[in-house]
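So that we are looking at the same thing, I have put the structure below in structure tokens.
Every protein chain but one is kept in place in this view of the complex.
Entry: subunit A
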Amino acid sequence: MFEKDIYQLIRGLRAHKGTEREYIQESLKECRKEIKGQDMDQKATALLKLVYLEMFGHDMSWASFNVLEVMSSPKYLQKRVGYLAAVQSFRPDTEVLMLAENLLKKDLNSPDKATMALPMTTIPHVINPSMANSLLTDLLPRLSHSNAAIRKKTVVTLYRLALVYPETLRPAWPKIKERLLDDSEDPSVTAAIVNVICELGWRRPQDFLPLAPRLFELLTAGGNNWMAIKIIKLFSTLTSLEPRLVKKLLPPLTSIIMTTPAMSLLYECINGIIQGGIMEAAEGTTEGDEIARLCVNKLRAMLVVEGDPNLRYVALLAFAKITSSHADLVSQHQDVILECIDDADISIRTRALDLIIGMVSANNLQIVVERLLKQLRSAGIASVADAPSNDRGMHDGILPMADDEEDDPRTTIRPKEPKSTQAPPLPDDYRSSVIEKVLSMCSKDTYVNMNDFEWYIGVLVELVKQCPASSTKGHFGSHHSATGKEQTSIAEAIGTELLNVAVRVKAVRPDAAAAAQSLLMLDTREQLFPAASSGGNGVLASVATIVGEYADMLPDPEGVLTSLLHSSSSQLPASVLISYLQAIPKVFAQLTNSQRAAWTSSRQSTTVLLVARIVHFLEPLTLHPNLEVQERAVEYLDLMRLASEAASSQRTGTGDDRYAEPPLLLTQAIPSLFSGMELNPVAPAALRKVPKSEDLDLETPINSNLNMLLAGVNYDSEYMDEEDEVYRLYHERPSAVATAYERPAADMLEPPQASRSSPYQDAEADEVHQRATDRKKAERRERYRDDPYYIDSEHRSGTSTPMHNILRSSNGEELDVDAIPVMELQLDSRDVASDPERTKPAKAIRKPKRHFEIAGDETLGNDDTPTSLPTNLAKPSISREKKSLLEVDSSGLSALSLAESTSDRGNTPLDIERRQAEEEEMAKAMKEVERLRLEMQRTQERIQSRDVPDEGTVVKRKKKKKARVEMLNDPPAGDADGGEATAVRKKKKKKKRRGSDGEVQEDQNEQVDEAVAPVKAKRKKKRQVTFDEDTAGEQTV
């Protein structure tokens, strides 16, 4: 049969331009066949091909057993392929790993050092805690191997063992330390040890303090820059524990900074000085001042150096670390740092931006923000074609394509020639991060740096235009709220900011309202929103809230209402529509509530017209898929119908001089719905502090019969009467606003004696009830007198709408709508989270130019500390859960104290001996199992070879079975230390085998019986083996 080697595979790939997918599938099929074969060479080649294809994303986990086979090949080159495949393809759930353990141990003890190196480089990739313990005994002696390369690899492998099983470090550490302290040790081994110690060091710096003299010696000796960098990094974690180190370190570090030709070492020196707190520690002394100046000057030089963006990048990183401690030093270099904001390179810009945030003050805030705005303005918004999602290879997996002609792979690898350096349009995520930074800069500490809120409102409006274009692309309409939630966040954040300013700073409220109006009005929106996209739509929700809440400050309420009612508005996302619906009646009330103006016929017709337009807008929304929208639309629709009725029925003044009373509903009732307490910023935790009402019982079911009712629902619906109101409510489409109008829900609830003829007065209400209500109200008022959130019904105009009437008469006095304290919270979570001190009222502003009163958050009680506590507590637990993708968790090490090892050293060798004894027992047992397995396999082969000539068709089936049996035979070897899980699996497999054995018996003649017999015998023996292990365990314990 024709078979390909790896070169032919690659060549074939390159030749099949356009049909790579098919070619790969074909090749994979071939590999599958080849890898099952007997020829080891063929197996290894197939495996190498699979590894190559794995690189392009073709899963090869199915071949894990074959990987093991090739790994155990006696030939080095084949073995190497096997080990490579193990590194590349084994995953934490790869089962055959347990079988690999013995092989790894064997190869670790190989006389050939090339073979020995293979498991060493492989173990870090495949190690698990149970293996770590048993491999340790084989690895430890390698630390004193004659070959330096082996020694250094051993050190690193031991480190990886410790990561999965920290206890292994205890016996290993003394030996590693011995290597480090040995002056005659090969420098590259020392360097490897230093690398490992640097990794260990930040977890438990205290354990490495005793090594400081040796490390210091290595640092001053020089020679290996890579090692010097690592030592400096290690020292920077040690200095916090041993302050005396600072003084010792200063001279060598200074001299390195002055003399080294290696920029990386120079940078790490400065970085180490910063991170190790050497600057702070040495502050005040002449050397300290000198080194601080030296560092900052060097960093500045790195920033301004021409042609090396890398240096600029790392210098900014270093600056960012100093800002917290030496803000003054950094701000001296504000000029160069500000330059970096406009750097061509986005990475550098982002770093500079991070840095700037910590540097803003009342004096430079406007300059910085203007600069950022200019940047946003001048760069074009990324077009859709540039969006990363449209990049090829982003979404579908990478295919090993034939190479493009223009990228000749034969070109010698060398630095590419500079392409055009024209700056690309700003990517969206950068754009939104700039906006985010601007917002957080300005709102920092409740606007402590803000001098000019009018300017700020202008900035916010401008920012809306700069919102990334594609953020809401393709998410329009009702499903928006579910899918596009986080994508609109940047525009939403701007909206929240605007709302925040409007609520907190009374002085600029008219400006905020005007800004909101301009953002909302359809005719101005075009200029203010990003072109040809809905990127800015997120801002509309907050804008509508402002417009509604401060309707009295709007320059043009009528225009606003027109925009709110525009037919395009109903297409907005549900989250925005909700605010719209709330704003509409508020603006309407503003337009119609005038008490003084006479109720003329022209006023009447305008009002009726207005109401008709609102009704027209609301009607379709009562069928909106979003429940919140639907509910609000239905509520306000009914209110508007009442208003319409009231407006058209109220008699108008006939003459010019006669004053006619406008309808009370318009002048009093509707406005009173919206003009209760003023909305104030409330601290997020304040709600939690509202004392719980004593008679509030959330435990008792409202309807004790609930379970039965619920159970009855399905059953009931089968024969539910068409007339049933409940049924109709839940099962019929809300066909009809119109029908609802004809037969309002109120009618059904209304008892016959309650008259509807006088809808606005409750003159006919029962006298007794009235008195009871009054008494209760008085009581309630007493109770809530000090509660700012309680909206007193008496406070208002006093007339109650029919709704109140209806509810009261039908539900009895127990439930009173007025009794439910209504409050609206405007939470401003982003700001508050960053600043628990927020609750202090109105901070003073530095510049006396114009004093803005900034309202702080309102809260209950005086102590602020508990408000921030819960969030603080919650955070770490979340972050601990989440592990980064590539992260190698070393947290286990932090619990392991190496210092202890001196005291328990007596134990450790014992431990090792015991483990060794266990290992030997285990190995014996394994050998036995292996022997049986081979025996078994031989019998199987015998059957197969006898079968082959007879019938060709059976061969395939046989082969399959053979493979399966082979697999089945192996678990025992792993069983030795696999947990219960494998035991269970083994049982299952046993069953399966029994099944297949049965088949064999049925299908074949006595030949097979021969084969079955050993199988049975083997099974017995295996049981014996497990028994052996048990006793072995008992002996050792």
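Note that in this section contacts are C-beta pairs under 8 Å (C-beta built on N, C-alpha and C of every residue); 3 or more make two chains touch, one makes a residue touch a chain; residues count from 1.
Rule of thumb we're sticking to: contacts and distances are computed from a predicted model.
According to UniProt, the chain absent from the figure is "Sigma-adaptin 3A", selected among "Protein BYPASS-related", "Glutamyl-tRNA(Gln) amidotransferase subunit B, mitochondrial", "Sigma-adaptin 3A" or "Eukaryotic translation initiation factor 3 subunit I". The omitted chain makes contact with just one of the residues A:Y52, A:F235, A:F319 or A:F852: A:Y52.
The missing chain, though absent from the display, is touched by one residue of A:D345, A:D552 or A:E858; that residue is A:D345. Set against the missing chain, the residues A:Q42, A:T121 or A:S489 yield one that touches it, A:T121.
Touching the chain that is not shown, out of A:T260, A:T606 or A:S675: A:T260 (per the contact rule at the top). When you scan A:Y23, A:F90 or A:F235 for touch with the missing chain, the hit is A:F90. Although one chain is not displayed, subunit A still touches it through residues 6-7, 10-11, 48, 52, 54-61, 76-77, 80-81, 84, 87-92, 114, 117, 120-121, 123-126, 149, 152-153, 156-157, 159-160, 188, 191-192, 195-196, 198-199, 202, 224-226, 229, 233, 260-265, 267-268, 271, 308-310, 312-314, 317, 344-348, 350, 388, 391-394, 397-401, 403-404, 407-424, 427, 875-876, 878-880, 882-891.
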